[in-house]
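Only a portion of the chains appears, each positioned as in the full assembly.
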Amino acid sequence: MPVFSGTDLTCLRGDRLVFTGLDFRVESGGALLLLGPNGSGKSSLLRVMAGLLRPFRGRLAWDDAASEDDDQHGGRIHYVGHLDAVKPVLTALENLSFWASLGGAADPAGAAMAALERLGVPHIAGVPGRYLSAGQKRRLTLARVLAAPAPLWLLDEPTVALDRAAVRLLEGILAEHRAGGGMVALSTHADIALPGAAELHLDHFAPATGDDVDLDSDANGDGEAAA
Amino acid sequence: MKGFLRLVARDLRLALRQGSDATIAVMFFVLCVVLFPFGVGPEANILARIAAGVIWVAALLASLLSLERLFLTDYEDGSLELLALSRIPMEAVVLAKTLAHWLVTGVPLIVAAPILALLLNMEAAGFGVLVLALAIGTPALSLIGSIGAALTLGARRGGVLLSLLILPLYIPVLIFGAGAIDAALNALSPRPHLLLLAGLLAAALPLAPLAGAAALRQALE
Amino acid sequence: MAEFFAMGGYAWYVWPSYGIAAAVLIGLLVASVRGLRGQETTLKALEGARPRRRPRANTGNGTGDAAGRPAAGVEG
Amino acid sequence: MPKTVGSPISSASRPSGSSRLDRTVMHRFANPARFLRLSAAILPWSAGATVVLLIVGLYLSLFGSPPDYQQGDTVRIMYIHVPAAWMSLFVYTNMAIAAAVGLVWKHPLADLFAKAAAPVGAGFTAVCLITGSLWGAPMWGTWWVWDARLTSVLILFFLYLGYMALVNAFDSPERGIKAGNVLLLVGIVNVPIIKFSVDWWNTLHQPSSVIRMGGPTIDSTMLWPLLVMALAFTTYFVSVVLLRVKAEILARRIQTLRLSEAQG
């Protein structure tokens, strides 16, 4: 049973502390819901979890082995960020099959088609990416997590641009994945049913305002710089 | 290795699907050379004298222009992030994309070059060496250029900035490439020039993907 | 003295050399010092503004402002 | 403050929490406080040394040394030209070393150093080029020749400019500095290649007899002003770079403040 955890994570972006002292733990079948206002660091945390962003302090562990500098980590996750990675000149199916094949699917085209069907958009399979509406693109992007297997899904505001029917579909897909032992971490401002998920409020890990001011003032006062 | 080939295949398909992209480099190459008779005047002997240099400079500029977008679309639409997370090492990603790019843009240059040499009244003695030198030199240009393309991701004014970074690094290729042809035209052996050119390519082949991958990783932070 | 300034007939080459070198070096120095001064004043201004801003930010929080943090508190 | 409720740091005790934070963040800047103290201590000395050395150097080069028997008074250009040429190479090498340190050990002061030094290095290179041209006009009868050495200095100048353009081309300054570091390392690998290819290219077409750099063996009356001026340029470089690094550190602070302002 895999466990993915982070301890004492601190994230610094553009010389500004976004969150600090953050711990989390997701077990097989578990889910983590990232909440918090704009700019509290949900996207940053997901990028840290994916290994795209190096935490300034703290460590990530997969089954108690450090997952940073671990070449395998990328293969264990599916990351869906704000960008859709959809090529306008390739059809939806071609787009999806490519990622399925890189993700190690045995039959990329078949897996891709099945994923599109599961997301309720089999009819866009032959449509070039540039003709897709915002929501259709989003569904195509989400289909990527189904087209190749990976235990940990990292989803950044997956419900953006989805209509209600699609949100229900997504909830079903997430439940299924967890029932099969998968893990999920997702951020959202909207309502999404994720039964039994642990909630992580990013704003609780914001550096205190006092810290901020302290940093500023002593750096300035006697000329020690830069937070 | 399978991933590497899949990536090359995808990039080739994208380039061919987009049709014109593949022809742009060669179009620019041709136009750039064709401008010279208008700028310098139509005297045949002057044109013949500068033909090798002009063709090489045009090849440099064409390579630069088309390299600008090597990683750009993948960066902007998030594909590069996903590639970084995939099982393919970043160095292989750089190499695969550069290879696909060279197949699509570099090869047409090599084909078009003799025709342009004819236009500029170059002597026939130089044709073979011209093609050979371009065949060795353009992959080197693509490799060196890929470093610049990776470095300028996310920068403002990517295109012109790229030329500023990379043109100084291109100069050795230009010197030996044009030198080989001049040697042939002056009945000297082009061999040492070509060997040096090959040496540059051999050095760029491992180094460029390393530097390019380092630059890409930073771009994704 | 005039002879010295004539530089053996090469005045037009020698003095511009010294002049341009001086211009470049002094220019760089002045630009650097001014840059530093500029940063210092900006920093002073920004830090001067902070104590004023902080109370405002607090009242903002009270009325459920803006930057969103309080809203998330409600959410949680 | 409502924000701090539930924050593990602030719930402990704010002073200690903030000082802990303070230290972690400071570490990233290799304690600029120490750097700033050090630079404040060095700066008066280096600035003073620059002034003294320049006065002595200028006196020696303008009055204290004889005209060359061949080149006449134009030889006085040498006392600017040659030290500037040395500095152009010296500064670039230092920047490349700093880039390696910045990339490998992630030492932030090394990053800032390369960025701060670049304009100064470019300035020295420009001085070398311009004074060389001004020297060439009377000596060779032309402002510019595509000689190997001249050409490689010109390319060095472009490498400087490319680095500066790259560093400033990003919205986030750290990104610019990191990209610049990679470029500096690629550039330093390339410098010997350029040097070698340009040498070869040039000798193919143009016999080196026209342009000979060496000239007469250097007499001690010429060597002294040269060395003093070179030293003066070095101390000048140290002083200006210290100023510029400090400005960079302050710029970071301003950025941080702006950001926290953005956060509200």
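Every chain is named by a letter (A, B, C and D) in the order it is written, and numbering of its residues begins at 1.
Methods note: a residue touches a chain if its C-beta (ideal position, glycine included) is under 8 Å from a C-beta of that chain, and two chains touch if they have at least 3 such contacts.
Please read these numbers as outputs of a predicted model, since none were measured by experiment.
Enquirer: What copy number does each protein chain type have in the complete complex contained in this file?
Expert: So, if we count every copy in the file rather than just the ones shown, we get A x2, B x2, C x1, D x1.
Simple rule for what comes next: only the chains that are shown with their structure count from here on.
Enquirer: Per the definition at the top, count C-beta pairs in contact and tell me whether C-D or B-D has more.
Expert: C-D
Enquirer: In whole angstrom, how far does the Cα centroid of subunit B sit from the Cα centroid of subunit D?
Expert: 31
Enquirer: Go ahead and note the Å separation of the Cα centroids belonging to subunit A and subunit B.
Expert: The separation of the two C-alpha centroids amounts to 37 Å.
Enquirer: In whole angstrom, how far does the Cα centroid of subunit B sit from the Cα centroid of subunit C?
Expert: Those two chain centres are 40 Å apart.
Enquirer: On subunit C, where are the residues touching two or more other chains?
Expert: 43, 47, 50, 67, 69, 73
Enquirer: For subunit D, what residues touch not just one other chain but two or more?
Expert: 1, 3, 250, 253, 257, 263
Enquirer: Using the touch rule from the top, collect the residues of subunit A that touch subunit B in their complex.
Expert: Residue list for subunit A touching subunit B: 50-54, 74-75, 77, 79, 81-87, 89-90, 94, 98-99, 101-104.
Enquirer: Quick check on the complex: what are the subunit D residues that touch subunit B?
Expert: 103, 155, 158-159, 161-162, 165-166, 169-171, 175-176, 178-179, 182-183, 185-187, 189-190, 193-194, 196-198, 200-201, 204
Enquirer: Along subunit B, where are the residues that touch subunit A in the complex?
Expert: 3, 6-7, 10, 13-14, 17-18, 73, 76-79, 81-88, 220-221
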